[in-house]
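Excerpt of the complex: some chains, original placement.
Labels for the chains are A and B, by order of writing; each one numbers its residues from 1.
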Amino acid sequence: SPEERAFQQRIDEGVKIEAKDWMPDAYRKTLIRQISQHAHSEIVGQLPEGNWVTRAPTLKRKAILLAKIQDEAGHGLYLYSAAETLGVSRDELLAALHSGKAKYSSIFNYPTLSWADMGAIGWLVDGSAIINQIPLCRCSYGPYARAMIRVCKEESFHARQGYDIMMSLCKGTPEQKQMAQDALNRWWWPSLMMFGPSDAESVNSAQSAQWRIKLFSNDELRQKMVDQTVPQADYLGLSIPDPDLKFNEETGHYEFGEIDWSEFYEVLKGNGPCNRERLRTRVQAYDNGAWFRDALVAHADKQKQRSADAPRAA
Amino acid sequence: MRNRVEMDMDERKFAFLTRMGDSALILSQQLCKLCGKGPALEEDMALANVALDLIGQARLWLQHAAEVQGAGGDEDRLAFLRDVHQFRNFLLVEQPNGSYADTLMRQFFFDTWHYFRLQALSQSTDARIAEIAQKSIKEVTYHVRRTGDLIVRLGDGTEESHARVQAAANELWMYTGEMFEADQVELAEAAACGVAPASGLRQPWLDHVGQVFAEATLTMPSPDAWMQKGGLQGRHTEQLGYILAEMQFLQRAYPAAQW
């Protein structure tokens, strides 16, 4: 249709699409899915780290971790708002999350088993997230692009904090160093899987690329993550749990071993170590909070009624 | 029944400072448990915010306490290496999070006290105490406004919310008296700082709580009700041991480590 052609032309010219602009239904749906999935990931992503706030080893580390989790809640807020510009409500999105219809990043279905996981999550998970998200700061949908700019700024801060935790552990006692290595062992492969299946397997990629809501392929981004992370691990004195990992002098890239995608699909299907628990925690929090949210609405209604009933008081 | 021990000035100041720091610390620790589990995203953020303010304040009080103690310790040694009987926080703040109504009522009772307390201490002639109080009161002014506002909205919200906050008030009331206890430490240190002792905060506290409760259509429990005590002397409820076991695990399990 002519509308579609005009729409695509704007995108090709790098003009941002805004909430009130015409857009194809599929573009809208794809964006709602992608943004809300990202928002849900921020919300659910509070839980694995929340698991260590009460056990942070120093008051300073506790404060930093708590501030980070608070940022994640904030990212959730921006992103739900960005999704809302597309004509869907936060309540609808949460309902989809709670019913299991909407997804969140599978990485949060792994447990956090030691303090070093707070380092590994910052370093690897936030590191991967940033690589995924930086291109999105230039994506075609304005509200999403602007939300991502804020998000990325904070995420890179988080990644640095995570690396700083790893650094302290690696400079610490042998037990601490082992804690760090163990965390790397557990989080390495799941972090690589965060970029999604290999491009060959990935549906919808072409269309999303054309719409400029996906700017690089999963494999390109994954390679970027490996290239960036391996030297960091070397610097920490930690070994990447991949016997096939090696630097290719010609390409200037690290080659890495086969990813066990069966694990990825199992976690996606709900069989990760924490899927049930994460979702249940969120649903319980929401359900337990119903009386609270209802009360705020009821009070606001009463106040409105009161001002309506007492016009002279104004 | 307790053996009285004469305290020197530093011991007294140390006791006074840990009372301030421990209540902030334990309350923030309790709020940390709610991370990502609040009733709305906005509440998650607000709770984290309050918890962060309280951790920050706890660090200032405890770091100062450690310096006064002069045993080479620091905020972390005080936070992570003391056992229950050495903690001086109010019994109020170690009570469980319960439902969100309990969490908010606990916070409202504490915030109100905290506000008046910091207001007084910011006039202290002890420059360091005044400085910490002045920094803290900016944050706590926001806390007490927020919780007072929420209590009003929930008290005057639905029947259920009214019942919940009323129950929370009745439940926690007996832990509020301790905040106005003026024992030797309190009296002497307040005098040394040139401020009114905690007992002087009781009336303003009752007035503010009474005002908020009236607006919230809540019944305020009797000010003459029986009150639990002991936190200031290190005699706590059974809750605190569990809180510390969790909070202190890493420092205890890896004593030689730097984090």
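Convention: contacts are C-beta pairs under 8 Å (C-beta built on N, C-alpha and C of every residue); 3 or more make two chains touch, one makes a residue touch a chain.
Predicted model, so just to flag it, every value in this text is computed and none were measured.
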item: Labelled copy-number formula for the complete complex in this structure file; value: A x2, B x2
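Here is the rule we go by: only the chains that are shown with their structure count from here on.
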item: Chain centre separation (subunit A, subunit B; CA means) in Å; value: 35
item: Subunit A residues within the subunit B interface of the complex; value: 43, 46-47, 49-50, 53-63, 66-67, 69-70, 73-74, 76-77, 80, 115, 165, 168-169, 171-173, 175-176, 281-282, 284-286, 288-296, 298-300, 302
item: Interface residues, subunit B side, partner subunit A - complex; value: 25, 29, 32-33, 35-45, 48-49, 51-52, 55-56, 58-59, 62, 75-76, 79-80, 99-101, 152-154, 156-158, 160-161, 164, 246-247, 249-251, 254, 256-259
